[in-house]
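Below: the structure, in structure tokens.
Apart from one protein chain that is not included, each protein chain of the complex appears where it belongs.
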Amino acid sequence: MNPWMHYLVWPLVKFLVAFIIVQGIVAAMNWVERRLLGFVQARLGPNRVGPKGLLQIIADPVKFLLKEDIVPANAETIAYFLGPILPLIPTFLVYCLIPFGPPPTFVAARVNVAVLLVLALTSTGVYGIILGGWASNNKYSLMGGLRSAAQMVSYEVPFGLSIVGVLMLSGSLDLVKIVNYQADHIWNLFPQLIAAFIFFVAMTAETNRTPFDLPEADSELVGGYHTEYSAMKFAFFMLAEYSAMLVNCCLMTLLFLGGWTLAIGGYGLTTQTLQHMGIPGGMLGVLIFIVKVMTFMLVYIWFRATFPRFRFDQLMDLGWKWMIPLALANIVVTGVVVLLGQSLNFQGEVVLSIAGAAIVGYTLYNLRPRAKVVHASRVSEV
Amino acid sequence: MFDVHEMEVNFGPQHPSTHGVLRVLLKVDGERIIEAKPIIGYLHRGTEKLFENMAYPQCIPHTDRMDYVAAATNNLGFVEAVEKLMGVTHMIPKRAQIMRVMMSELQRISSHLLWLATHAIDIGAMTPFFYCFREREQVLDLFEAYCGARLTLNCMRIGGMPDDLPPRWLDDLAAFIGKFEAAIDEYESLLTNNRIWKRRTIGVGVISPEEAIDWGVTGPPLRGSGVEWDLRRAQPYECYPELQFEIPVGKNGDTYDRYLVRMSEMRQSRRILEQCIPMIKGTPAGDIKAKISRVIRPPEGEVYHSIESPKGELGYYIISDGKSQTAYRCRVRPPSFVNLQALPVMAKGHLVSDLVALIGTIDIVLGEVDR
Partner (left out) sequence: MPDATEQKPETRTADDIKRDPRIAAAVARVNDAITEAKEFAGEITLGVSRDRIRDVANAFKNEGFNYLVDLSGVDYSKYPGWSGPRFAVSYTLYSFRKNNRVRLKVGTDDGTPIPSVTSVWKTANWHERETFDMMGIRFDGHPNLERILMWDGFNGHPLRKDFPVRGIDTGARIYPEVFPEGGGPKAGSTGKDVKDVNLYKGDWPHYGMWPVAEIAARAKTGGQPPAPELANVVAETAKPTEEAPWHDPEMPMPERLDLAKAGSLKDKLFAAMAQTDCTACGWDCEGYAAALDSGETKDVTLCVPGEAETEAKLRELMAAAGKL
């Protein structure tokens, strides 16, 4: 094959297709989120524009485009303009690295250190937020930017550490190999339960979603880093946030839920099976992948409807005092079990899965419904 | 070597969680509050001045506009103060008394619901807001059915009530209170045992009972600090002595205790309303107005009368010169104004996020603070 076609044109075409689909999903997510929140909160959500309010997906961007673009008089102009663009670029680039279906067709660029590259790219998104918050020349925005920076820095560590266990089990940094490993053995969710939990919490914090939405905390910081942004610039921030959510959900699916496969111990829809089925098999893989990703997106929204917001110091507490030690402990335990499994010849995953099941059982036992209402502590009788 | 900079932040007057036009001038070190200075007056309309230039009955609609989320209790405080001044308190018919209690307890429920909704959304819990408004809407519907207004009720008159209850109003009320207990359980299931909610409220804004009294704090904030004092019990008015209810009291004086106190108060208000329905059915229909002169011209003298409004002690201090139909001086003792004064004490050393929780927990209405 022509190397130009192989290394430039095809990846570009794939990227563009992925990009357009992903952006469509991001825009649709807005509608899904609002409708779902409405459902939870005993109200309707957008239902005026088009059937079921579906045209809201188009109406919102149009509105953003047509609104006046206000630049505060005392803003640092260049940084102010860079603010919304910086977080957008890395999240777009990441789409090149994410395999949406069985390779080679459904991955734009297969890199053998994809996990590292993805982590490196997503963590640069915070610069835009800090820059935007500072450049707005608004104290609330500055506080939002600072909060975001502190939050990103503290949650980047457990985010990275939680993946180490997965890497140890699968023995590769290549996302495709990680998925294949899971199809041949078991979804990493089970042996790496704690890691999956830490990963999910950390990625919620990374994307500034409730209950970790402190940088924008509308009731405290008015709007945080995007207080002074309007029109398309604000839309860029929002686009970046939703894109980052989607990227993280993709990562979650690839690392812990077996990506596009639906198999256990090599039985079921593994990558090979899907590849044998040709293009329809690939499409099936993509469908499975998207269903898994959307599940996590819905959990995000469910969180938003349920939780109050953390306070800043509590957020740091959770990150440094709980998540990081837990992630480190997980690495040690996984390492020991894997090593013992190799030398004593047993399946480390099975042991870890049983341990994970025990933890889940214990947690559920602790969360069982109890006597429902606590009244004020002392109550005087008539 | 390290230069310490304190940042001054203007929290308000246009800020989503200052519940109106409160401005708090913050001195912050990072996010920690070194000093908080409330600046008020943005909603000052000179209500007390207007009272001095209007006949007593004309003042009642103006009382609506002070604590505009609890208009009925404002009306009640004013008409009772004038009645006390005229010495006709004992002449108010039983039916009117029960109706007044019903209105003010409904108003307490609606005010507390609004408080819970905004307090929760300030702390980031979005969903309780809509649930609370769902029930508050039903209370407002009841008000609308009685007097046509939903917010500024103007629903009391000196000497009684303006009108008898419309037909089937009591049935609607019974239907509402039948459902309300389950609704409170629903709010509590979202918040009371929620770990994040507890971490955000327990130990935040602690005020000791001694300090609370020294700062003149009343209402749920005082009871949250463990002082069992409620004007409905301490200096009963209307038909409260005949009603069974508890005074919920907190222990630690923090935001969480104040939350629990208000939640329990809603249950108690519901209980009072439940008792009122059979009581009012035993009174003659239409007997809602005392036989007093149509021209309100109280004798020379001065009275201070206060009631337990949802926010605390709402007092009216009226001086009459005995010669005119207007008050010579009418001072309003607004609970929000006095409670807000304790905000700097509560806020010191907390984070900016806590300030939002504290403004919510004091439950201020700026219309009443500034009058």
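Annotations for the structure displayed:
The letters A and B name the chains in turn, as written, and every chain counts its residues from 1.
Definition applied: a residue touches a chain if its C-beta (ideal position, glycine included) is under 8 Å from a C-beta of that chain, and two chains touch if they have at least 3 such contacts.
Everything numeric here is computed off the predicted structure, so don't read it as measured data.
Note on the chain not shown: across the whole complex it touches B.
Of the candidate positions B:168, B:281 or B:329, contact with the unshown chain belongs to B:329. In the complete assembly, the contact with the undisplayed chain comes from B:234, out of B:34, B:234 or B:285.
Residue in contact with the omitted chain (choice from B:25, B:206 or B:292): B:292. Contact between subunit B and the unshown chain involves residues 40-41, 44, 46, 48-50, 52-55, 58, 84-88, 213-216, 227, 229, 234-235, 291-293, 295, 297-304, 306, 313, 315, 317, 319, 321-326, 328-329, 331, 333, 337-338, 341, 370-371.
Convention: only the chains that are shown with their structure count from here on.
Interface of subunit A with subunit B (complex): residues 37, 40-43, 139-140, 143, 210-211, 213-214, 217-222, 304-314, 372-382. Residues 7, 9, 15-17, 31, 120-127, 129-131, 134, 185, 188-194, 196-197, 199-200, 224, 226, 228, 244-252, 257, 260-261, 263-264, 351-354, 356 of subunit B touch subunit A in their complex.
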